[in-house]
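Just passing along the structure, written as structure tokens.
Heads up, one of the protein chains got dropped from this complex, but the rest are sitting where they should.
Now for chain A:
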Amino acid sequence: MARQPVPRGAIGSLILIAGIVAGSVAAFSYTGGFLSPGRLTPEKLLAGLAPSGGAIPGHRRNHAKGICFTGTFRASGAAASLSQARVFAAGDYPVIGRFNLGTPDPQAADGTVRVRGLGLQITTPDRRQWRSAMIDAPVFPVATPQAFYGLLQAAGSKDPDAMKSFIAGHPEFPAFAGWAGSAPYPASYAGTAFNSLNSFLLTDAAGRQQAVRWSFRPEAPPEPMSAADFAGLGPNHLAEEITKRVAQGPQRWTLVLTLAEPGDPTADPSRPWPEDRRRVEAGTLTVERIQPEPDGPCRDINFDPTILPAGISLSDDPFPAARSAAYARSFNLRTSEWKDYPREAGATGAPRP
């Protein structure tokens, strides 16, 4: 007879086992946020970004309207003493990029969108990549990802006082609002400057760290226009114009690093650094060829600002991590919806009848 009699504590043991299993399920659910509706999740940020009719399947959840390009980043070597990243060592490195408009609607007319963006991926021969997504605004509207979610909620709210009370609670917002309300619209992507806004750390060969922000400054003049004049150029002016322009000759931007000094607000992209900070011209971006987004090389790239080569790393700025989480979610969803993406060239960004 092999089986021992059921021990006296059998019921107790069963309860213990059930308790351990239930406790594990509870801990797992808690960790996954299923029990914490208050936690700011990537899903919530995407819901906040979505237009009132819901997200457009197959497309980026923000900066949905864009056009691909390929080109070269020529490092001057001037930043090599600041960072050991290969991308700063003098040399030419291939680039895939994307000019874009800060809207969740891939069909939005250019004149209705205030913010322009630039997505960049630079690959060096050591197989390392530097990805970055920048905008033309000189400051970000808010100081934290939580506040950004608050802004999205206020902007999408039916309550007429929602924006007013949001602004009252966020003294940093007027700097961005002032720019959005008064800055002229450059007539071309080619005349637009793009800023990292977020700060990152450069690490040199000796391990010394330096906080920086950067900008890509255009070689072409900005040709500033009023909102009304710019809107008059047509709903897809920017993509059409940059396609023609680059077909006639490559377009260039200078990468300018701005070096923080102790006490500069590295964690807060809504606050600019003083104008007199040291600047280093790290290299030149040359845009050589424009390609439509459908089947273009940039479509399935996630320009995640946390994909960095050794020698560049995250600072105390909370945005890149939050953006990485939200961009990954957006990428997962849009690649899942690939059937909804209009593949025929010209379908995206083409005027609606």
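In this section, contacts are C-beta pairs under 8 Å (C-beta built on N, C-alpha and C of every residue); 3 or more make two chains touch, one makes a residue touch a chain; residues count from 1.
As a convention for this text, contacts and distances are computed from a predicted model.
Entry comment: the absent subunit's protein name, as recorded by UniProt, is "Cytochrome b", drawn from "Iron-sulfur cluster assembly scaffold protein IscU", "Phenylacetate-CoA oxygenase subunit PaaI", "Cytochrome b" or "Branched-chain amino acid transport system ATP-binding protein".
Screening A:G234, A:P318 or A:P342 for touch with the missing chain picks out A:P318. In the full complex, chain A touches the omitted chain through residues 2-4, 6-7, 9-10, 13-14, 16-17, 20-21, 24-25, 27-28, 31-33, 39-42, 45, 127-129, 145, 299-302, 304, 306-307, 310, 314, 318, 320-322, 324-326, 329, 331-332, 334-336, 338.
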